[in-house]
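Note that this complex is displayed minus one protein chain, with the remaining chains in position.
In order of appearance the chains are A, B and C, and numbering begins at 1 in each one.
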Amino acid sequence: MVERSWLILGGIVVILLILVGIGYYTTRPPEVTPTTPASTPTGTPTQTPMEVRTPTPTETIAPPVAVPDRIVIGFTLPLSGAFSKEGQLALKGALAAVKWVNEVYGGVKIGGKRVPIEIKYYDDESKRDLVISLYERLITVDKVHFLVGTYTSTLVMAAAPVAEKYGMVFVNWGGASDLINKQGYKYVVTTWTQASRYMAPVLDLISSLDPTAKRVALIWKSDEFNRIVMEGVRSRAQTLGFTIVYDKSFPIGTLDFTPLLVELAVVKPDIIVTGTHFADGLAITKQLADMGVNAKLIAVNVAPSVPDYYKSLGALAEGIVFPSEWEPGVWWGPDYAKKLGVEFFGPTPQEFHVMFLAMHGEEPTEYSASLANAIILLVKAIEVAQSLDQKAVREAFSKLDIVTFFGRFKIDPETGFQIGHQSVIGQWQDGRKVIIWPPDIATGKPYYPVLTWEEKKAGRRAIP
Amino acid sequence: MTLSRTHILALLTLYAIILGLRILVEVVGPLGPITGQLLTLLAFYIALGQAFNIFLGMTGYVDFGYVAFMALGMYGMASGVVRAYEAGLPGYYGIVFGLIQTITLTSLLALIVGGIALRLRGAYFAIATISVNEGLRYLVEGLDIWEGSRGLIVSGPLIRLFGSEGFSLLATIISDIMVFSVALLALVISIVFLNTRIGYALKAIREDEDAARVMGVNTTMYKVLAFTTSGILGGLLGAAWSFKVASIYPPDAFNILYTIEAIILVMLGGAGTLAGPIVSGTLYGSLKYFLAGILPGFQLLVFAPILVAVIVVAPEGIVGALRAYIPATRRFIA
Amino acid sequence: MADITSILPYYIISGLLVGSIYGLATIGLTLIFGVLRVVNVGHGAYIMIGMYVTFWLFTLYSLNPFITLIPAFLVGLALGMLLFYVALKRLLRAPELSTLISTFGFGVILEELAKVLWGADYRGFVYSLGSLYFQGIPLPLVRVWPAVIALGLVIALYVLLYRTRLGVAVRAVTQDPEGAMVCGVDVERVYFLTVALGIGLTTASGALLAIYFQQGINPYIGHLYTLRAFVIAVLGGLGSPIGAFIGGLIVGVIEQASVPLFTMLGAPNPFGLSVFLTFTLILVILLLRPQGLLGR
Partner (left out) sequence: MLEVLNVTKRFGGLVALKNVSLKIERGERVAIVGPNGSGKTTLFNVINGVYKPDEGRVLFEGVDITDLPAYRRAHLGIARAFQIPRPFPNITVRESAAIGALFGSYYGRIGVREALEIADEKLKLVNLYDKRFELTGRLTVPELKLLELARALASKPKLLLLDEIVAGMPPAMVDHLMLLVRRVADEEGIAIATLVEHVMRAVVRFADRVIVLHLGSKILEGGPEEVLRNPLMEEIYLGRRWSP
């Protein structure tokens, strides 16, 4: 009997392995090849075959500051656990930024030398306890020169006190909560538009499109990020004269929205704005379709900005509107800088896009660009300060008013709030993300009113 | 087990080593890869294991909602500080008030849950406590208590009350000291329990509760006593940790993963043993910490098999196995 | 919103549909607990695997998702056997809680493997069969059929447990392992088959969940169901598969139907409170009837 069960076991394990193998083989994009473990902690982007560390050009002017032979930037990322998707995307951006700084730009200009940068990172498992000790390890053991943040407000909140204690500049690119910069930290510099301003432009867009669409419904996850996003939407709605006809939250971990959607179908709003992340953003779109809840415009937070969204939903994603800190195709380039009358620094959006595609075989996302931008900004701040002193670099950040491929950067000198950058509004049109707001960088026209779910299922595309 | 002087001395030595290292690191800076926060993380795990051991290890009851105590501790301390800040009181009022709140909230929870749910046994008790924990979480979110799902942020009030320097001190050294004290307190209480009637009562309960009653053990009282002690210690640990994380969100604070970690810490070392949590806390904490650096993104794939292997090889835990197979160790490992 | 209470029947139907899948997703947990006294803390990971099996076979080979139920079940059987031999067999006579660590570890391994193999992406697919209409509101067939199949599987399990020799052996071991051993039951084989079957049913329920929701599939999605399964298992009576199914139905209905009720009462966060209500209900039931609704 036992022997037979072993046979069955063996047989089924084989089936399992085959299935797993199929999944692995067919889904493995070339760039996901795991980095060789031993070399990862040094942070050098080992997966790029063409990786060459540019020798520092020898400009033999006596350096006024003690310049190390490389500048190390440390951070943790959630590479496992709840936020591992975002963490992995961000890591790709960091690798692209390092490559640009070292190979294209030629290293940080400091003390008359060109110094290459290096990254050092750990996996914080999306856990706050680990964030604390790992950031201290970066500071005290690895002695990194500067810190950038990790992804998501809750983790950033835990990391910031450590940076503060050691007086380390902390470039926050992944915590959108307004509260981070309200704590009185001296060394936290935020590059993102705060949550309260993140999704509100959706309403500006509608005002400009259709003055008769006034009835807004809000459905949002009751987490800290979406709550603040919705507060922003609500206050913008008030200023612009919208009526909020439905406003309900759902707890974290909800995947079945039927109770809310049934109510929503009764209310029949013009505009539906959902506050979500990935899993729930996908689920809520699907269920809106299942329940046949139509509106003139449907905006979904977070999920649609990642290409997976369209891959998962297919035609159902057509016409869905979403906010983003940045999108490939947002050509916030030197022209934009010229218009504002400020300096442009870093790769142009096109340059970044091409480089990223070449390195990773996929389009950059909001997360990749955000971390890349944080590193590039740090380089600029170091150059402005001409010093590795934390205070000096922090002051340099305060003085910076600059445009990068990511958009404008300007902070409130006291709090580190981002006041220059603005989020964009995109829309899925015929399988592509199109930027439809703000008008000066839009890459296409909005498709409005959006198709009904029935039309989408029948194969119509949102082609304006 | 009856604790001899050697046992207690050995335990205290282990503690002294970790504490000594922590102080040394504070004075001379990190020793190789060993940083202050790593040692504090280890102390955190040790304290968690030691505190939970008083209940789980000694009574054999599984509290699957143990994290609720930590969460209430965090909220107790944080809301105390925020309240003091809003009332314009000096900062240390907030901390004292926070400590009082922590102890009140956790002991209330322990008495209520202990009084009611400890009538249940085995898996039923375990799941009842899960329900308490999740229920509390959704109550906090649903009724918007302590800022509900927005999260209670303490770093701002702390910085304004104590200044940047003061906050740094609180977030690192002072909360480190608190974590170490909780670990030590939990050990001392464990020793006291084991060396008095209480320990014997708890062991009798663990082995056979009905027989214990007939033999004169007031089982309800001792169970609630162990539960409350363990709970308050968990709360104090949470209170200390609240300075570190500086913000508290319900899904994070009531995350069942902490309970599972606490169970792992107790079982990995050996339930009911005193040295168990020290061994498992050190092992568990440093594995996590170092693997996070060696294999970022893949560390759990190494970590989890190690966990499974250890427990399959030594089901009675590391210290339990040592004591069982190497009798000589019984003289000094408790 | 008067018209919302008038559609309460819709909520109840919808709750029964999702509840029957919750129920099926719990049966594996409760079966394994009943027979081996092992709480499978990594339960959700097997649901996740089931979801991925359906997802991959549908996306890669356009296999009808309902047919993927079979490979999902087979993969579950294999995983169950693996789990038993690697993590449980040696711990059967060990302290009760040691299995908590090994099952937890096993779950983590599966999740991390899934992450390494398939990435942390949130995946989904679209598969539609049209809709029924109930009270004028659409009831998608991709939700109705999984519920029907779940019911069918539960009936099949019932027949297996009550009408076959294996079932008698399983129930005998549940009641009294030593007694069963004396009566000539190969207890270890029963343990082995129970774990395989339990995990198989769990992955099958994952496949059904994938058809039901279709979106948001990722390596950590199982966490959403683990806790719910614990609660449902207790509600129905730990160790009672049929009780678990009924418990699932109850939880499904509460989750759906209490939202409009709380809305009527003007609660600020009705959805959050409906979850709170579920847990409170469990607590009350545990105190009044600790053995659960159908427990012995």
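As a working rule, a residue touches a chain if its C-beta (ideal position, glycine included) is under 8 Å from a C-beta of that chain, and two chains touch if they have at least 3 such contacts.
Predicted, not measured: the structure shown is a model, and the values here were computed from it.
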{"item": "For the chain not depicted, the shown chains it touches", "value": "B"}
{"item": "Contact residue for the chain not shown (choose from B:62, B:78 or B:201)", "value": "B:201"}
{"item": "Residue of B:104, B:181, B:219 or B:286 in touch with the missing chain, whole complex considered", "value": "B:219"}
{"item": "Subunit B residues touching the omitted chain (full complex)", "value": "1-2, 195-197, 200-201, 203-204, 206-208, 210-219"}
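Following the convention adopted for this analysis, only the chains that are shown with their structure count from here on.
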{"item": "Graph class of chain-chain contacts, one of line, ring, star, complete, other", "value": "complete"}
{"item": "Rounded Å distance, subunit B centre to subunit C centre (Cα mean)", "value": "31"}
{"item": "Distance from subunit B to subunit A - Cα centre to Cα centre, in angstrom", "value": "35"}
{"item": "Per-residue overlap in subunit C, given as positions that touch at least 2 other chains", "value": "112, 116, 269, 272, 275"}
{"item": "Touching two or more other chains - residues of subunit B", "value": "138, 141-142, 148-149, 298, 300"}
{"item": "Subunit C - residues contacting subunit A, complex", "value": "1, 3-4, 7, 10-11, 14, 18, 52-53, 56, 60, 71, 74-75, 77-79, 81-82, 85, 112, 115-126, 128, 131, 137-138, 140, 142-143, 186, 189, 192, 213-216, 218-221, 223-224, 255-257, 259-260, 263, 269-272, 274-275"}
{"item": "Contact set on subunit A toward subunit C in their complex", "value": "1-2, 5, 8-9, 12-13, 15-16, 19-20, 22-24, 26-27, 32, 34, 80-82, 84-85, 87-88, 222, 248-251, 253-256, 258-260, 262-263, 265-266, 278-280, 282-283, 285-286, 290-292, 303, 306, 308, 311-316, 457"}
{"item": "Residues on subunit A engaged by subunit B in the complex (per definition of touch)", "value": "34, 37-38, 40-41, 76-77, 79-80, 84, 87-88, 121-125, 128-130, 132-137, 140-141, 154, 157-158, 160-162, 164-165, 179, 182-186, 222-224, 227-228, 249, 251-253"}
